[in-house]
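Only one protein chain is missing; all other protein chains are in place.
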Amino acid sequence: MTQGPRLLLVAVGVVALGLVPTLAPPFYANLLIPFFAYAIALLGFNLLFGYGGLLSFGHAMYLGLGAYAAAIVAGVLGIRHFELVLLAAAFGAVAVALPIGFLCVRYSGIFFGMLTLAFGMLAHSFLFKFYHLTGGDSGMRVPRMRILGLEFDALNKIELLAGPFYYYCLALMLLAGFALWRIVHSPFGLHLRSLRDNPQKAEYLGVHVPQLRLLAYVISAVYGAIGGAILGFRIGLADPELVHWTHSGHLVFMTVLGGFSNFLGPVVGALTLTLLQDQLQSITQYWRFVLGAMLAAIVIFFPRGLAGIAADAGRRLVRRQQPQVAA
Amino acid sequence: MSAFANVVFGGIFHAAVLFLVAAGLQLVFGVQKIVNLACGSFYALGAYFGITLVNAALKAGLPPVLLLPILIVAGLLMAVVGPPIERLLRTVYGRDESFQLLLTFALVLMFQDVLRFIWGANPRSLGNEVLTYGKLSSGDFTVPVYNLLVIAAAIAAACLIGLFLRRTSYGRLLRATAENRAMAEALGVNVRAVYAVVFSLGTLLGTLGGALVVPTSAASLDMAIEFVIEAFAVVVIGGLGSMAGALIGALLVGLIRAVSLVVYPEFEILAIYLIVIGTLLIRPSGLFGKAAS
Partner (left out) sequence: MPLLEAKGVSRHFGEFRALQDVSLAVDENEFVSVVGPNGAGKTTLVNLLTGLLLPSSGQVFFKGQTIGGVGPIALAKRGMARTFQLVQIFPQLTVAETIAAAVVSQQQKQWRLFAALSADAAVFQRVRQIAGIFGLSDRLEHAARMLSQGEKKLLDVASAFALSPEVILLDEPTSGVSTSEKHALMKTLIGAAKAAGVKSVILVEHDMDLVATYSQRIIALAEGKVIADLPPGPFFADPHIIATVVGKRMSTDARHQRS
């Protein structure tokens, strides 16, 4: 899809999102906060997967890290400033992702997937078993925080979430998206894609394959942690299930659903699954089955995801409108 | 001392069941290069159905001593889900391995609700039928005879699989296809049929493992998700695609779990993951596997 129409679509989307708190009941704005969290986390995840070619099945670990950072900084240490929580989450993510990423990026394909899965479950069992430190399966409380230094005393939690925090998260997502857009279209982004397509040739063209993979891994971890901090604030709790391998599976699901070969694909996937899961859960208790069937359908019939389908449709529309150009 | 022996035998029993499921995983990965996340779901399916069949049999008046054969039958019967699932997986055979992995994850999600639909959300367990097999004891050391029988069954299965793969012509065919699919096809092997057989065999081993474990543990929805990790740990430690690896890996994992449960409970599953990570880093091909990516 060319720049013009795509930018227009994004603008429309942003405006629509911006209008939700004013036009819809607070329930919907509240529902979309996890969407923002996942959108940010998945934008980063897709840097590693769609652009870097590495499928991590332990990525939820970083979302958990963000949530627990929120619990520790705001809860245990009493520093109830969301910006500082975000900073702590980012630093924590770098500190954890550097050594783990260093170990994992020497491998690709299935070994990378298994290593990341193992590390993720290691984190999970650590959070679970060392309950005197981490609260075990009850998790750790994430208290309400100031955003931009403002307390918003007059609002209760739901009003805060559906109001100022909503816009805050929307802005965060736009910022994160813009930063990632620049990263993907930079020389680094080109080298990343080249090592995805053919690591051996890339090396012979001077691409620092292991280091670039590590950098992509760390960036995706930071994005994940920011998303996790948002989740922690919203839910009010950091719990070990955030880090379970099935949660990592859901991250992959959303990315593939939206389309991993498209920049906005993960965002589309996050939105779709957030809304869909909510709807499904109110209709049937067997929503997992429906989601599973959807994932199967996407993998078999629509591997390019929703964004891919939309892009193809858009391209066909454009071609029909323009006369055939001579090859 | 005898307390320790109790623990060790508990670990070996767990290892026996682990081996069956891991062997299924190895077969499927070795020949088809698919990592089947749904192996835990097959395990749970075998467990639930085992309970159902045993209860139905007891109600029909069959004596409790038939527990083990009934469970084996339950496991064999549930393997019937293998072929249709293989047909489904066939649609993504040529594609990137991420897609194959994702499709098996989709199956995990679907299976969760199928199990919930048929058997409900609460864990289920058998009664005390297993006691009819009695126990072997020597001083403080006791081991249920059932456990010994399962261990024996697992060893028998290991021998059978080994013989099958090494001594029969079909087994050789399987190993050839695992080694080099294109070559096997060029030599006239019907790879499609081979894949169908292998996957069904892998499924069978999974459901059988699940069925055999129910006298000692409850069947629960969590089973499907948690067991996958252990099975994977076995496969990684033992080496992807290796049967000997499945055996040794299962023993290692089973024993480590059993021992750490007693010595340092918090460490229990952590120990397994650390060994998995260590293996992947130091010797990615595991104990018996072939070279890593």
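We just call them A and B in the order they show up, numbering each chain from 1.
Everything that follows uses one rule, which is that a contact is a pair of C-beta atoms (placed from the backbone, for glycine too) under 8 Å apart; a residue touches a chain by one contact, two chains touch by 3 or more.
What you see is a predicted model, and the numbers here were worked out from it, not measured in a lab.
**Q** When the whole complex is taken into account, which chains on show are touched by the absent chain?
**A** Across the whole assembly, the hidden chain touches A.
**Q** For a quick check of understanding: of A:His191, A:Arg234 or A:Arg304, which residue touches the chain that isn't displayed?
**A** Going through A:His191, A:Arg234 or A:Arg304 one by one, A:His191 is the residue touching the chain not shown.
**Q** Pick from A:Leu65, A:Val209, A:Leu257 or A:Val290: which residue touches the chain that isn't shown?
**A** If we include the chain that is not displayed, A:Val209 is the one touching it.
**Q** Which positions on chain A touch the chain that was left off?
**A** Against the left-out chain, chain A lists 179, 182-183, 185-191, 193-194, 196-198, 200-209, 212.
Convention: only the chains that are shown with their structure count from here on.
**Q** Roughly how far is chain A from chain B, going centre to centre by Cα mean, in whole Å?
**A** Centre-to-centre distance between chain A and chain B: 33 Å.
**Q** Sort out for me which residues of chain B touch chain A in the complex.
**A** Chain B residues touching chain A: 35, 37, 88, 91-92, 95, 97-99, 101-103, 105-114, 116-117, 225, 228-229, 232-233, 236, 240, 265-270, 273-274, 276-277, 280-281, 284, 292-293.
**Q** What does chain A use to touch chain B in their complex?
**A** Touching chain B from chain A are residues 49, 55, 57, 103, 107-115, 117-119, 121-122, 125-126, 129-130, 244-246, 249, 252-253, 256, 285-289, 291-293, 295-296, 299-300, 303.
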